[in-house]
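Reading through the structure tokens given below for one structure.
Complex shown without one protein chain; remaining protein chains in place.
After this line comes subunit A, so read on.
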Amino acid sequence: MEFKENEPIYLQIAAHVCDQILLGKWAAEDKIPSVRDLAVSFQVNPNTVMRTYEQLQNQEVIYNKRGIGFFVAPDAVKKVKAQRKERFLQQDLPAFFRNIFLLEIDLDEIQQRYEAFKTENYESEIEQKP
């Protein structure tokens, strides 16, 4: 993995772990790689991965079974989604609002384009949703 220079490595590794959980590669109650194994595969200092795991533990995305290792929390997907939604609403949405305001784009047009985008990209998923 190539690390970006504008975000701490421990947060980039946290995002990677959360991606694995959202993609379902690491399911609830699965044991995740040890600090050492992840440090080796990313070629980073184990203290960095320890910091990642401590943060994810505080966010209740993973939990620690003493002496056994780290596991995906039962409602990890919910937690990760909630955090990402929060970050989107706080960081990305204001920038988006600023742009549509400056460019005088109508919300109806945004709505239309959003519907078109959904059918174009996520048609199969939408049908599956109850």
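Methods note: a residue touches a chain if its C-beta (ideal position, glycine included) is under 8 Å from a C-beta of that chain, and two chains touch if they have at least 3 such contacts; residues count from 1.
Note that contacts and distances are computed from a predicted model.
Looking at the choices "Spermidine/putrescine ABC transporter permease", "ABC-2 type transport system ATP-binding protein", "DNA ligase-associated DEXH box helicase" or "NADH-quinone oxidoreductase subunit M", the name in the UniProt record of the chain not drawn here is "ABC-2 type transport system ATP-binding protein".
Only one residue in the set A:47, A:64, A:99 or A:121 touches the chain that does not appear here, and it is A:47. Set against the missing chain, the residues A:7, A:60, A:92 or A:115 yield one that touches it, A:7. Only one of the listed residues, A:16, A:36 or A:85, touches the absent chain: A:36. Counting the whole complex, the residues of subunit A in touch with the unshown chain are 3, 5-9, 36, 39-48.
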